[in-house]
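All protein chains of the complex are present and in place, except for one that has been dropped.
In this document, chain identifiers A and B correspond to the written order of the chains, with residue numbering beginning at 1 in each.
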Amino acid sequence: MVETKLSRRGFIKASAATAALASAGTVGFNEWSKNYVKAGANAVVKEIPSTCNACSSKCGMIGHVKNGRLWKLTGHPDHPYSKGKLCARGHGYATVVYSKDRLTQPLKRIGEKKFEPISWEQAYREIAEKLNKIIKAHGPQSVALTEDPRASGKFYSPRFINALGSANYYTHHVVCSNARDAGFLHTVGVTATSADISNAKYIMFIGRSYGDGIRPSSVQSLASAKDNGAKIVIVDPRLNNTGNLATEWLAIRPGTDLALVLAMSHVLIKENLHDMEFIKNFTVGFEEYAQELKKYTPEWAEGITGIPADAITRIATDMGKAKPKALIEQSWRGAFGCNYENSTETGRAVAMFNALLGNYQQKGGSIFGGKPTLGKLDKAKHPSPKEPEVPKAGSKEFPIAYPENGVATIVAKEALEGKMKAAIYYHSNAALGYGNPKVMKEALSKMDLVVAIDVQMSETAQLAHYVLPEVTYIERDEVIEGLSGKVPGIALRQQMVDKVHPETKPIHEIYTELAKACGVGQYFNFTLDELNETMLAPTGITYKQLREKGTIMFPNEEITIGELPKLKTPSGKVEFYSETYKAAGFKPIVEWIEPKVSPADDSFRLITGKQAIHSHTQTANIPILMQITKDYDLERIWINPVRAKALGIKDGDMVELKSSEATSKIRVKVTERIHPEAIFVPSHYGITSKDLKTGYGVGFGYMEHVPFDFEKWSGSGNIHEVIVKVRKVNG
Amino acid sequence: MARYGMVIDTRKCVGCYACRVSCQMQNELPVEESYIKFYEKETGVFPNVKNEIIPVQCQHCEDAPCVSVCPTKATYTTKEGIVLVDADKCIGCKYCMVACHYGARTQDHNTGVVEKCRFCAELVAEGKQPACVSTCISNARIFGDLDDPNSEVSKAIVKMNAQPLRPDLGKAKIYYVR
């Protein structure tokens, strides 16, 4: 056995004093660890399964709670996204529960950035009065609700806004994957497939980095694919951190991925490597598509993408030979989620390339996951809100966009036009992350009512008339989450520690109570537990069992590989030719589209991407994560040495970055890992809310440089259509 | 008697820092203090570039210089070969810090004590894996008994010809695949 002559550094017995400090939440995690270090004989450690909330993956995790205080986390072994592991954010973000910068009570704005604390009753009353007044004067279509969809939000938020008679429910995807979602939706009937990475033989990632935009199980699968000898190609203007797991890096000119995919598709057909059997049985419009592809030769693509024609031919050919265990991974945000005028079309082209390989629902291919069957509320006892009369704002302008998610920035546009009068933002920081912050600020300031429901004073909360403090995910139960995949399952987020701040509430309570104040309480006449029990009913699992396990998978409901389900496209098949597109006034066949802007010899394109330790804007204020940024200077922008040299810039120098929208000062990382035409900005910095003391002032927000814009197809934000100039400055 | 050791496969490491943060949480370290440090080595010229990420923590050296220089015997080697610091004996003289070849030690300025990776001895004692190993999202880390030729770690060392960072500086118990 290991000698346990271990450190007892600063160990204090669980005295009354420390327990009191813990429950009052007055000590930060940091201070706490000073006083309360090693588990002593009298430390009670409880393990509570739950789900992470540090990003959209919501991995299963287990909280280790020591004497009532969150100590550490481990990955839930059964959850399909964590598979026993958590990323750095998963571990570190949980400390938000003890953050000094949390919201602790409802706030009402009484001046520019000035707030006063109010009671919940007053908040509900005043918000309800204003909402009802606005609805009466301008109709329910003048109010909107936007969120980052999480388990409870996904159920309660649309129900709440519908209860008010409005269809205006939006998600953050307008600056995430709206373009890809639309492209996929109209080709294969879902906004995203998943990829059977561990069984694949040839994998191409286009602007998707498992090692940066993390989900632990994805990285694990990729590592095992590598162990199995798979070819792994990364298409990225930047050698991202997944580079270590790859066999090849194609340093593409940013914004030109569509040309690459078209040319690779051209090669497949030309070399007769496409899966004719699959195409015959499961697709429509192949002839027209093949006809259009003729002009997209590898030589043509070389001129646009900068990738040698023979590399394009070689890779497409090898993928064709490896089919169906070959695929272009479905991607997420990086290359064509929301970035260029051609992004939706790139999404479409990728879905079609996978169809040429016939890899849908094949081992090592693209997978349509199965969903668990969950119970629904009895409408007789719990009436649902009526279908709103006026359709969702933006659905006319962007008929191709995925209707459930909508185009969230339409709220800002209509606010500027005086049409949108009230907006609720739940769990999302639209003011900093959705579009140009200056425009977003102006838009939010134009509205009669803005409500932000958050855990900290985000930039959006700063612009709100009312700020409602939610408890953190460490302190709340949520609606059961259905997990779709090869094997479907369910996961539960549950409370790990007592509420730290008494005047904070979980979201289901906030919606239920606010609905009552608005006079639509009848749609929320159930408790969260009742709802969860109802959802569980068809599964045969008890609530108690789920609480104990946290994540439960249904192996009996595993999808059958090789059996393509009927697709949710109008034809029920993969659509190489889309009538929907035609009806919406777009070309029904995919074609090359130029990006909106292009850099000149003396300028760069601004591109962005994730860093492993941060999630969008929400982690910048977490000390244990921000410390890593500080230790390794991660807020720096990337520039190619050849360009840097020409500009007299050395590694670590301070530069000025200037676009049509803004000027920023920042230090540079000079690296061979980036395309000479691009400047890469890590996406998580530039917090301007002074209440977020850890995040404030580190780096800059790339959105400041992005003109407020909508891509024609999906309405997404075109966030890489930005040209910047760089020059060395002192500092 | 088990002799514990680890393999770190830098060809798999994506530099995600999950190991760092999980270690800080496990050991309840202040945010500024970390047992794992990261080094990057970029080679080549655009677009033929390679980037290696090398996480470095205490290598649990045999004949560890930190043990021999520690005047108070606060740093010691357990029977299993794990190098540990007895925080109640450490005076914070930092002699071990200058003596360590791998810059693996840090001082906690709250207590003044100099610490470092302890191979999660308390978890290992319970038969569990160290925090950094169990959370490594790319399975780049393998931990186990070096004396048992059938352990996963021993097999990995042989199969991948893993080597200490500087074999010439003395035997270490972390083996790298590079």
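We take it that a contact is a pair of C-beta atoms (placed from the backbone, for glycine too) under 8 Å apart; a residue touches a chain by one contact, two chains touch by 3 or more.
Just so it is clear, contacts and distances are computed from a predicted model.
This complex has a chain not shown, and the name its UniProt record holds, of "NrfD/PsrC family molybdoenzyme membrane anchor subunit", "ATP synthase subunit b", "C4-dicarboxylate transporter DctM subunit" or "Energy-coupling factor transport system permease protein", is "NrfD/PsrC family molybdoenzyme membrane anchor subunit". Although it is left out of the displayed model, the omitted chain contacts the following shown chains in the full complex: B. Considering the whole complex, the residue from B:R11, B:K89, B:K155 or B:K171 that touches the absent chain is B:K89. Only one residue in the set B:A2, B:I54 or B:M160 touches the chain that does not appear here, and it is B:I54. If you put the hidden chain back, the residue from B:L29, B:C70, B:V83 or B:V177 that touches it is B:C70.
Contact with the chain not shown here comes from a single listed residue; of B:A2, B:A125 or B:L165, that residue is B:L165. Touching residues on subunit B toward the chain that is not drawn are 39, 41, 54, 56, 65, 68-74, 87-95, 97-103, 107, 109, 111-114, 165-166, 169.
The working rule: only the chains that are shown with their structure count from here on.
Averaged Cα coordinates give subunit A a centre that lies 34 Å from the centre of subunit B.
Put simply, subunit A touches subunit B in their complex at residues 1-10, 29-30, 32-34, 36-39, 71-75, 84-88, 90-92, 210-212, 214, 216, 219-220, 222-224, 226, 239, 241-245, 249-251, 612-613, 623-625, 627-628, 631-632, 640-642, 671-676. Of all residues in subunit B, only 10-18, 20-22, 24-26, 28-32, 34, 38, 42, 44-47, 49-53, 76, 78-80, 82, 84-88, 108, 110-111, 113, 115, 118, 121-122, 124-125, 131, 134-140 touch subunit A in the complex they form.
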